[in-house]
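Data block below; observations after.
Complex shown without one protein chain; remaining protein chains in place.
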Amino acid sequence: MSVNNLLENWSQFRHFHPVDDKPHDPYKWAMSIDLDACTGCNACSVACYAENNLPVVGKEKYAHGQAMHWIRIERYWDEDDREFPDQGAQFLPMMCQQCEAAPCETVCPVAATNHTADGLNSQVYNRCIGSRYCSANCPYKVRYFNWYDYPSDDNVWPAEMNQQLNPDVTVRGKGVMEKCTFCVQRLHAAKGTARSEGRIVRDGEVQTACQQACPASAISFGNLVDPESRVHKQWQAQQVALDKDVQTKDKEEGGSELRGYRIFEELRPYPSVMYLERVRESAV
Amino acid sequence: MKDIREDIAWAKINKDVLGSLENPRKLYWVILFCAFAAFGVGIGCEVYQYQTGLGVANLNNPHAWGLYISTFIFWIGMSHSGTLLSAILHLMHADWRKPIYRFAEAMTTFSLMTAGLFVMVHIGRLWQFYYSLPYPDERGIWPNFQSPLLWDAMAIFTYLSSSILFLYVGMIPDLAICRDNMHEGWRKKLYTLLSLGWEGTDRQWRNFRVTYLTIACFLIPLAVSVHSIVAADFAMSQQPGWHVTSFPPYFVAGALYSGCSGIITLFIILRYVFKFEEYMTLSILKKIVRLTFAIAMVWTYLNAVEFASVWYSSDQASKDILIQKATGTYAPFWWGMIFCGSIVPLTLAFKRAQTSIPMLFAVSLLLNLGMWLERWMIIAPTFSHGYYPWTWDHDQWPSLVQWGMVFGSFGWFTMLFMVFCKVFPSVSMYEVKEMVYHRSLHLKKSETAEQGAP
Amino acid sequence: MSQRHLLALFNNFEDAEAAIYELRAANIKGFNFDDLTLKSPIEHHEVENILGQRSAKVQWFTLAGALMGGLLGFFLISGAQANFYAQMKGGKPIVPLPPNFVLTFEMFVLGGVFISVLGFLICAGLPARRSPLYSAKVSEDQIGILVKADEPAMAKIKGVFLNHGVLEIQEEAGK
Partner (left out) sequence: MMNSGFDRRDFLKMLGWGGVAVALNGCGNTSVDDGKETVVSYVETNDYMIPSISTYFNSTCAQCDAGCNITGRIREGRVLKLDGNPDSAINRGKTCGLGQAGVQHHYNPDRVREPLLRKGGQGEAITWEKAYALIAEKLNGVSGEEIAFLTGGVSGHLKVLLGNYLDSFGCKNHFVYEAIAPAVLRAANKKSYGVEMPRFNINKAKVVLSFGADFLGAWVSPVHFSQQYAQFRKGVDGQRGVLIQVESKMTLTGANADRWVVVRPGTEGILALGIINALGIATGDIAAAVKGYDKARVSKETGVPPGQIDKIAALLKLRSPSLVLAGSAAEGYAHGSQNAAAINLLNQVLGNVGKTVEAAAVVPFPQMAPATGNTAALKTLNDGLNAGKYKVLFSYAANPVFTAPGAMKFKDSMAKAGFRVAFAHYLDETAMQADLVLPLDSALEDWGTQVPEYMAEGAQINIQQPLMEKLHANTRGMGDILLALIKLRHTEEYKKFDDYYAYLRTAVLQNKGALGGGVADDDTFWNETLSKGIIKPAGSSHVLSGNATAAGLSLPASAAIDAQYPLQLIPSVSASLRDGRHTNQPWLQESPDPLTTIVWDSWVEIHPKKAAELRIEEGDIVEVTGKNGSIKAQAYLFPGIHPDAISIPLGRGHEALGRYAKGYGVNPFQILDAVFDKETGELALHETRVKVSKTGQRFIVVKDEGVAGGMQMGRKIAVRVSSDKVRLSEEV
């Protein structure tokens, strides 16, 4: 932290992500979720519990809003006063949007949540002191706090049940903030393999747990800067760009044929999850 | 009505104030005992929460902060009037500050200490709190200087240490008086140590004056910065209801407001408990009351500005929160805040109210209740009614653990304050002497003028 | 030639000032006017007119402290941000200026206040040993004039004091 270093590399330290240039190389993990395919079955959520050692908090704590589901399925109704929801409901899987300009990162007093070189919003459990400022600042409310010491709670992982815990993922103690990581343990493993073979991770080589489970394959996940990846193609086809707060779709008068959008784009967190609008038949 | 009688003998001032260190009224001990008991409750709650986890406070995912941060802001606000007013009035040569500034500054110090406690009890891993301190360590990791929480910590540290220095420097001559008049014992040793050998020489006085003035100059912008930084905790975020440009001045006004009403409350208590009727006169009280009234109106104005700017903006989310505050679950508290903060102070416009001790006591408590509610109404509705409707939650009621700690904090503050007033002179003796001296000179002058002009 | 101390206590500032004025004018041999110290229970600004320009230098400490604090603050913070473990924040540069200025300001104030107090202690000579002659009355309601002078000048000085209604004169025991 010498002053020399500071002054010599001043321009580097004053560099803005992701607006100044192509944000990440060779990886920028991103997702796209087709709401027309999503059936709201909750398989992704259970798979996430299985993969990421999420505690089951029990009825009482759930009642207090202390659930720990990193990915939750939201069910929305139409907001007109029809007697019956005759166009069905709308489901939306909501998890950490891994924002490029995450509102949570800047406010953490101890820098426990940072932006990684892969474009993830990382949460460093060891570093977290539990001020919950990140959660206060998250527009999506997808950060989950360990209100209790779940590992030592009697019925969370009693004997035998604890053998299911994924050794690749930490079990978080009390007072620590946690959230969806895009299954970073899987990404690391895949990157390691790819590096040892002198290449980058191929599309489809790594899946998140939710994506893997999703019976309707509504979730695609991959490397946004890899032109071969499905996610890249989807974002491209939908003309959604990472560092924009208004997309082509919204600019066009009278609507467009594109379905891609990101939630709360106007707040400029630049989320890495693109949703594809749900389609409803116009003929009935 | 005079601020102070001009003919009080200097020796009597010494005697009266030193007397407060030894024989207060019995009420003192009652207050101290109650404060200690309340503090005990707070300690119990904290131990339980530390052992079990923050869940026992009944906080949850959207509603992450609760009463801890509300009360934190309340105490920070409480701290504002003491030092800030003392500094401003000092610069303006308003000598009526002299009998009351000492306890006001003590109030600042102790409410800052109380506020600090809330930062501690609020964090999830208290045992790791040192991660937020900026020191070079073997981990090679620094805290995040971008975080308003860190600014907060830094500002509070600066403010607390500066306030303590201001209080201490201003107290040195009085400590020398105590040293000179105390019988042998721990008190004498303490005063001897703290008075640093002060003798009141011209050299000491000269440097004292410059130093005191300098610190006062620093403290004014500092105090403003402290509460605007606390406001930045909210205004720097994107959350609806917090992302408000007028928050910093609004917070500062709110802080001065609650601080002033806190001064009124403590003024009344001290005056009675330590028999300071001679020094803490109703005339001075009236001045503070008028000041409080003015600040109340500033606060009301800023409040109205905030509502108006939200209402006429196109920010639907913020508007929703405002509607929610006025009509939703929190409506009784929100209207309670409006009532206590904007309606109750109107009574202070009446002359009779300005000198009625029981009335002022009740009003000052109501004002502070209003200001506490204000802080809660800043925190809670935004959490329960933020951007994301799916997570809206209005049924989050703070648990007894939270209330216990809020209660305990009042005990802690009162305990520290009462102990301070018993150990250190809570009325500045040398400055009251100055006040009496200058006023008697002035009186003399005008008398001579009258006589000289036939 | 040995010097001795002498403390005279007065009832009010007028008397004390008059005594000082006369001492200054008298120009007594063996007594340097700078060796005169006024002790008072309150700060008495007007006395400086008589004592002459004895200046206070605390403000220079203040200036140095504030500047040092500010600079130290800025470079500590920016340097820490730019250290080996840079903590990248999405949408923000690694060394963001606005938040750093906030902390710089706090450090500016902190440095200013702390060094001022340090300056005060140095300039006022505190903490100090008790001077040879001290009366608790000075901290109550009397004005003291402490002089240091050669033995022969003592009588003259005493005379001046007595002229101006001194209440009490304390002398250092002879050596």
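Labels A, B and C are assigned to the chains in the order they are written; within every chain, residues are numbered from 1.
What we mean here is this: a contact is a pair of C-beta atoms (placed from the backbone, for glycine too) under 8 Å apart; a residue touches a chain by one contact, two chains touch by 3 or more.
Here the structure is a predicted model, which means the values were calculated and not measured.
Taking the complete complex into account, the chain left out of view touches A, B.
Across A:Leu6, A:Ala30, A:Val57 or A:Leu120, the residue that sits in touch with the chain not pictured is A:Val57.
Touch with the chain that is not drawn comes from one residue among A:Cys41, A:Val124 or A:Ala194, which is A:Cys41. Within chain B, the residues in touch with the undisplayed chain are 62, 316-317, 320, 387-395.
Listed for chain A, the residues touching the missing chain in the whole complex are 35-37, 39-43, 45-47, 49-51, 56-59, 62-63, 67, 69, 72-77, 79, 83-92, 155, 158-161, 163-167, 209, 212-218, 230, 233-234, 236-238, 255, 257-259, 261, 263-264, 275-284.
The rule is short, and it goes like this: only the chains that are shown with their structure count from here on.
If each chain is reduced to the centroid of its CA atoms, chain A and chain B end up 43 Å from each other. Chain A and chain C have centres, each the mean of its CA atoms, that are 63 Å apart. Taken residue by residue, chain A touches two or more other chains at 106, 111, whereas all remaining positions touch fewer.
Listed for chain B are residues 141-142, 144, 146-148, 150, each touching two or more other chains. Residues 61, 64-67, 72, 74, 94, 103, 106-111, 127-133, 135-137, 139-141, 143-149, 174-177, 264, 267 of chain A touch chain B in their complex. Residue ranges of chain C in contact with chain B, taken from their complex: 37-45, 47-48, 51, 54, 56, 58-59, 62, 66, 76-77, 80-81, 83-85, 87, 89, 92, 96, 99-100, 102-103, 105-107, 109-110, 112-114, 116-117, 119-121, 123-131, 134, 136, 138-141, 146.
Looking at the complex, you find that chain B touches chain C at residues 9-11, 14, 134, 140-142, 144-148, 150-151, 154-155, 157-158, 161-162, 165-166, 169, 172-173, 176-177, 180-181, 196-211, 214-215, 218-219, 221-222, 225, 229, 232, 430-431, 433-434, 437.
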